[in-house]
Each structure stands twice: as structure tokens, then as C-alpha cells.
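One structure below.
What you see is the complex with one protein chain gone and the rest in place.
Chains here go by letter, A, B and C, matching the order in which they are written, and residues are numbered from 1 within each.
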């Protein structure tokens, strides 16, 4: 539960974080869309603002005037309910509204939102839930912003560096931590999914896809204490892993060959040495860091090559919430599972536009668990279900193996 | 367990059934490939023969001479291990080998196989397992043959009829059966997957993907006793189901719009009445028959529109093997579940080419349970896991709902 | 002018030639369409028959009954006027009508046509013109039949031989002829295009695109007496011609790289030697034969590499009809010019479906002059304008250079 007295502060803190992520950008960096998956940063800044305007201010703040009539067309994303949206691949064609215009839009909406939030002594529960959803929605786009900025600059021939302290600090913190023991999940029945009792402090936000909590039966499993490192992954490359169909799912093998994949995203081999694009520019691959920017196809192939497999999302959740022994330590990379993204028993899609949030994507995607160095503080929990198609690797993804 | 004394007979009976399916075809019907998923009938007849030649005769029958050097190139399918294969979409370009040549190939291999099988008094277990796999492989292609023949003729502007007694007889038999009660699965732990104890009579064949049997925890669920009928599905169409995004998964909605989908495959609306292509030619849609040739997207959308959902593969298996109450009656349509096709705990991919059989497809596909009127006798069981991508509808697919 | 007394004979002789071309085929060879440009042989046999039925019998033969209602849908080609046509790339999906059915269709139409033609003592001029167009239309498809049969068998992994005596005889006849002197075209004004005075014997057929005869001014030019040979072309290959962008038009260079072109169509390098598919099966490339199956891009690149160029269509026509000196000898390969296929002054598109014949293709295509060993007897003249897109090479195309 978000404490009511601080809701405006909380709102403004989240909003400021979106802008902090973009602090190092040039105006031009806000505009381009090199591939369909990557949105222009100014689109994220506009879209998150449109969310507040459309779902909070317009229906709830009497007399609120839209900042600009056309913005709802430009900044809508997937919401079929709310008017015609800009096709995802067209976003990078839009030079207007300008970046300055988008920041004005943000300032305008923030001012109205502050006034709106300040106006409540006790906010009705359904409105509060909507505010919390909006904050979490904006946090999700903060993480996407980091992915997209990395992609835009990492695919520019100048390979420019950009300040991204929130990520580099986290990466360094994790790298300095000691090794972790494996997590042993004993055979038995486990309850998975979000339960109010998980949150004795009353923090109750969670997405609809984490419900309903339900029981699953698990065989005994041991999850590795640490993620697969770059050094380990290079052995797979050097062993010809990308050239041998035996390690790959059929879809993965087609993906490797169609796209000429030979290494994780952002890796470049120069005179026999592997380099990778980072926010500090091109740097040698750190052998001790967990491998990053791999697809589920690559994660699965690596696991098969090692004679083991990826965990399921329920094995992961059980390992992360072990009652006895040492639970998993996580948070550095989004960890690919071998679970398809499907509804939990009792899942019900909410009515209206907000109901389009998660449920309709429950087809063709894979669950990732944990969090990454790009995840905003406070936007993670053991029941969180992230999801991407198995070929995606511009998120900060990594590999945790089952120890057979 | 296949009784050793009858192995040759069994082999010849399965082989004859493949040819019986094609009895009504013209030579030209054997050759075409209207879309990538549909293989030319002569390819199925050649490929199944190539399987026996390549995996049984060549390694095990001393002195065996290949029928033709180039056939292994032409009739290989997915097996990356065994030489370069004809790209799937190229199959329909091959006028040679002729249909007569393929039948000669079958006769040649059948003669050598008969002699080979007759030569054993007691066949070693691993060889026997391979023979059983070959028989089941051929049966799978028998069902695909029926799908593909229907597609080829059902997409010809002359809409020609073709004799297919094995299907029409089964369809009539099912349609004359009485209604079935719902199957109630009580909450609890169930064992799913193939177990030797399932087969008191010793018949032990099953695919690798049915292993390892393991426990799952299920909430109480009730599955409808009967499949959704054409009459019920027409209500969905008439209610604008194909025009309302709210009922659809995002991938499904994109599929509907990209392909202009408005009804099940083979349906044509003529002067306000729905007709469908059948093996007897164009016929009015039978309101009482279970809807057929729908994708999982359509099955899922129908279920949402009805306010319910598709069962998982484990709910289905539990309902089909109920210890108390009336188990499901099934076998008319392959029933879409809402389970992704993923490995069971302990699943291990076999070494060698036969190991490419199932495991590498465990990505992006959906499990179907049951069997259809096109399934050969003896090629079904409650633990059988069929799988297709969710947009496929040329198999004989249908819809069973969960009763909420 | 076709002599009236022999019109039925002439008709039947042309019709029989279409079937003679197909004599060596298996039923399966009639059905497939490996690429969009190549039509199934049975389609050509049906389409030419449909032409007679649709444009001659239906409007002119009272009481004529269509052979089959659906055939006009199946066998229409480009004629937008006459109902919905089968999309060109769908032709290879049609197993029905069967080959036998198409031959029955031919026999039926031939019988009615014979009776129809026999019924005239003096045929009206416009009907006679339509009959002549039909005969020439069928001859055009005879040549395409030969191209398409070669493509179908030449892209089958078995590379089967097929009897095609009308082509192999012509090829041999030309190869035994002596070398030819260059043809010198003096500077001046020339009249090009079809003129009645060209045909003192009264044979007047020509296509609309050969009209109106008009004057052009030509600089002095010399055309090579002989076509570029395989031996000469191999020097271009060996000199890295396909790897050096300098020789190529921008569109040609993109075509080479997109399609991985390294040699003429049907050429295969095996252990350092060049082989080519012929109607007798795979054979070593004959160094003395004129190169065949090259695109205009290749012809143009070869010419640039030799420091010269291709002739224009008017230079060619002047050289082929020289009043003084030795005119060109031609007829072995269709000779790529560097002229775009555009209307002559005064060209007028005829009304009705027959008017769709040529004019609407006058965009994006290149004129070829002469004839080839696949051209039916009597279907060539110095004013004939053949045309294909510059990337096409399944016709029997060759290269004649300008001598600079």
C-alpha cells in the first residue's frame, strides 16, 4: 500500500527518474527507432505521460484540458480500446512533437497530477490502485528506456558513450559480491503467485498476471547459485556451439541461421578478442560478469550443451522463497525460464483498457524471473513475471542453470 | 509390446493403410504443395519409406542396396543429422520422382523389410523399439496425409470430392453417439505422463515426450462433456466475434487481421448460408457436428467470449483417466489445450537422428490432446501429446471448454 | 495473309505442335510451378484452348456449349476484362483439372473449331485477324512451354532428360553453320517497324507493337557477326566479372548479390568444370555454342567488360534488313538489346480484351530481337519485338555485341 501522505512525492520521484535516465542524451538520440522493438526515448516519455492524462486526469479531474489533441494518437501504444494507435514501427518516423514539446507535456501533466493528488485526503481504493498501476507502468518503461537507449547507441557506428549511473553503479555493486551457494528445492507441494501474506508491511502492489496464487507440485531441484559468466559462455562459442544444430531448438536454429547469430548482442570480435558495447563505449568482455543480452534460444542451447536445462518459473520462485536453506540471490539479469507465459488458475482479465495490460500477451512468450541492473528500485519481487518472445535479447537477460 | 510373431503382418498392415488413404487420388493430386505446411502426398509416401530404408535397412540389413541414391535427399524431412534435406517449401516443385516411381520405391522397401523382419525369431529390444517408432511415425504421416489431401482438394476451385471412407465412417459413428456428461476433476495431486502400469496388456509404445511421468497439483475443474458444435460457433460469428479485439490474444488478433479470417477453414458463406468443403465436396455446415478446423487463437477467443477458458493438458489428462465418475469421451477432434508444448521433468533427448524426433520442437507450439476422426486406429492414448503452432487449423481440431 | 482454304489445317498443325512439345513429359511434370514466372505445362495447354473458346467460339459459334464452367476461371491469364483470373503464382497449386481433362478440353475445342473454320467459304477480315492472333498466341505459349519444361526439369534434383527434338535439331543445325561477317549499318535515316511492303507474298501477320512504321536516325554502327560464345563468357567469369561492381548496372549489381548469381542459369561447377542442364540431362558446357540463359544485366555487364555495348533495337533491325552488304544472320538466341520496350509513334491500344495483349506491358521491360532454337517455325521476322524484364534468363537469351 502506498502511504497516502506521500503519494505526490512518490509520483514525482518516479516521474523524475524517467527523465534522469535520459539526462545524457542528445536531442537526436530521443528520435530514432532502429528496429521495431526499440521505441524512441521521446516516445516512452510521451507515452507514460499520456497514460496519466488518459486514465487518471481525463476521467477524474473535472475541467482538465488535454495538453494537445493529437498526442493521444501519437502516444498510445497497444491499447486498442483507446482510439487508433500509431503503428509500432512508425514511431521512429515522427520528428514532431519535438523533445522540448514532450518535456512541456510532462511538466503540464505533472503539474495537474500533483494538484490532483494533493487534493485527496483519503483516496478511494480503486483510484489508488490505478495510481499504483501507473507508477509501475512508468517503471516498466524506465527499464525499456535503458534497453532502447543502449540499442540506439550500441548500433550507431560511432559507438558513443552515455552517462547511465543508475545501471553502472548496480553492475559494480553486484560484481563485488561473493559467490552464492546453490539453492535446493525439496520435492513437494508449493504455493506460487502473489499472496497478501507475502507482504507483512502491507505493500500490496502486483500485476494481475501474478494471481491467483495456487499450488504446484515440484520434484526436487537444485538451482545454481550464480549465473553463467561470460568466460563460461565463451567456451560454448569456442566449442562451436553456434554451428551445431544438436544444441538448439528448431526455432532457435532457424533464428541463428536467418540472422547470422554468432555471439550475444553487442559483442564484437576484433583481432581475436571479444569486445562489447557498454554505456561507457566499447570495452573488453569481462570474463567474470554474468553473460548478458542472450535470447532464450541461446540460454536453452547453452544449457543443453552443458547437459542440463533452464529452470521452470515455479522452480525459480520456490528457490527464491525457500523456507529452509539459502534462497536464491537474484537481481542482476532477468533470468530466462523454460516456462511459457500463460495464465494462472483463476486469472481474469480486467474490464476496460487497463484490462489489456497483460492478459492478451499470454501467447508465444516466455517467462523471465528476477530483475536486472536496469530495473528501477522497488520494482521487483519473487512473484514478478516478466515476459518476452524467446528471440529477444535487447533486455538485460542472463542464464541460471539447473544443477543436475 | 508388438507381438514378435506378427511383426511383418503389422508392418504390412500399416504400410497398406498409407496407400489406402491415397486410393481416390488422381496422379496430379500427389504432386502439389499449395502452402508450406501441406506436403505433396507422394512426399509422405516417399518420406515414410525413406525412414525404413535409412534407419532400419541401411544400418541393420547387410548388403542392402539403396533403391536410388538421390531419394534420401528428396525424402528427408527435418533430420539435420542425415544429410542435406529439401527445404520444406520446395517439395511442391518436384515433379520427379513420379508417383509410379514412389510406389515402386515402397514395394522395393516393403519387400526388403518383410524379408528382414521375417529373419528374426527374437528381435533385440532396441531394434524392436525402432520398428515400433517407425510404425508410429508412419501413422503420424497417415494423419497428415488426410489433412493435406483435404487442403489440396479443398483449395482447388473445382472442389472435387474424393473417397476417404476411413474418415467419413468415423465421423458418422461419432455423430450417432449420445451426449456425454461433464467430467469433474477433484482438487489434488495427479500423476501425468506415460507409466508402464497404464498398460496392463503390455502395449508399451509411447513417444519420448510423454516421459517422465510426474506429479502435478490441480485445482478442482469441470470439463464439458461435449465439444463445441458448429451451431454454437456460428453464434460467435454472428455476434461479431471476429471483429472484436477484446476476445482475442494479441497474436491472435494480428493473425485474424493479417489473414482476413472470418470463419473456420473450409467454410464458405454463399447467399447467407454457411457451407464447408468435405471429402464429399461442398456441403451445408452440420449444426450438430463439433466445429472443426479452428486455430488455437479461435478456440481461445471462443472460450473468452463464452466467459470461460480452454483446459490445460493436465486437466484434460486427469479428466480422461478419472478413477471415479465418468471419464471424458474423446477422439473426434484434436482438442486445443492452453498448455505450451514443453518438456516434462526428466525429459532427455535421445542421441542420434531419432533424437531429433520431438524435443527440438518444444518452443512456440501448443499441446493438443485426444485424437480425431483422421487418426489411425491404435494411434491414440490419454497420455499422447500432439502439438501445433497456435495458428494452424488444417488438422482436425476442435474445442472443449472448461465449465466454470 | 493465311490462305483461306488451309485455315483448318493450319489451325490443327499449330495445335498439334503444342502437344508434340509435351510428348516426353510424365503426368507429374505438367503440374508444378517452381517459381512465379514458370507456368505448369498443363496450364499452357489449357490457357491456349481457353483463348479459342472465349474469343472465337463463344462470341461467334451459335449454340456453342462451354466445355466446363470453371475452366475460364482456371485458365484465364492476364485478361482483366474477362472475369477473375487465377493469380499467377497459384497456378502450381492446382492438381485439377487433370492432365487428361485438359487434353479432353483440347480435343473438344479442336473439334468445334474445325467445324467452325470449315463452315466458312470466305471468312470476314476481322475474324480472320482474330484467328491469326490466336495462332500466334499459341505459338508464343509453345516457346514458353519449352522454357518452362526446361526450368521444371532443370531444377529437379534428378536432372531428368526429356525428348525435345524440335529444339535439339535446331541447335545442331545452327552449330554446324560457318562463321558470319559483321554487319555494318551506315549512318542515316531508316524506317523501322512493320510495313505491308515488307511482305510481297501477302503474309501480313504482325503484332500491334510493331506498328506504326516510322523513321529513325542512326549513327554508323557495326554489329558482331556472331553471338558471344560460352568460351568467351567463361573468360568473363574467370576474370571475376561477377565480383566487380564496375561492370554492372546498379540494378544488376543488386540482382547479382541478392540472388548469389555466379554463372548463367543451368550452369553448375563440378570439380572445377562447368556443366549445364540440357534436354539430354547434365552435359559439359560446349565452348563453341553461343552462351544461353543470361539476363540483360549479365549481357550488359559482359559488354562493358569488353569495352563495348549492346545494340539498340533499331540498330539491330537495320542490320537485319541491310539493303547493301551482308545482313545479320539470327535465330539461335533471343538477343538482348539496350532498348526499353516502349510504344512506337502512333501505337494505339485496341479496344476490348485483345487490346490487353501487348500495350499494357510497355513499362519496365527490355526488347529482345531475333528468335531462338525454341521459337516455332514461321513465328519470327525482323520487326518482331520480344520483351522481358532485364533479370529474366529462363528464355533462350544470348548476347550480340556492337563492334566499336
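Just so it is clear, a contact is a pair of C-beta atoms (placed from the backbone, for glycine too) under 8 Å apart; a residue touches a chain by one contact, two chains touch by 3 or more.
No experiment lies behind these values; they were computed from the predicted model shown.
Q: Any idea which chains on screen the missing one touches?
A: Per the touch rule above, the missing chain touches A, C.
Q: Touch as defined at the start, partner being the missing chain; which of C:166, C:184, C:282 or C:342 qualifies?
A: Touches the omitted chain: C:342.
Q: Decide which residue listed in C:17, C:68, C:309 or C:381 touches the omitted chain of the complex.
A: Candidates C:17, C:68, C:309 or C:381; residue touching the omitted chain: C:309.
Q: Need a quick check: the contact residues on chain C for the chain that isn't drawn.
A: Within chain C, the residues touching the omitted chain are 78, 80, 189, 214-217, 219, 245-246, 248-253, 297, 300, 304, 309, 338-340, 342-343, 345-346, 349, 360-364, 390.
Q: Contact with the hidden chain only, please: which chain A residues?
A: 26-34, 42, 70, 73-74, 86, 90, 92-99, 152-153, 155-158, 160
Everything that follows uses one rule, which is that only the chains that are shown with their structure count from here on.
Q: Can you check how far apart chain A and chain C are, centre to centre, with Cα atoms defining each centre and the answer in Å?
A: Measuring from centre to centre gives 59 Å for this pair.
Q: Please tell me the distance, in whole Å, between the geometric centres of chain A and chain B computed from their C-alpha atoms.
A: 38
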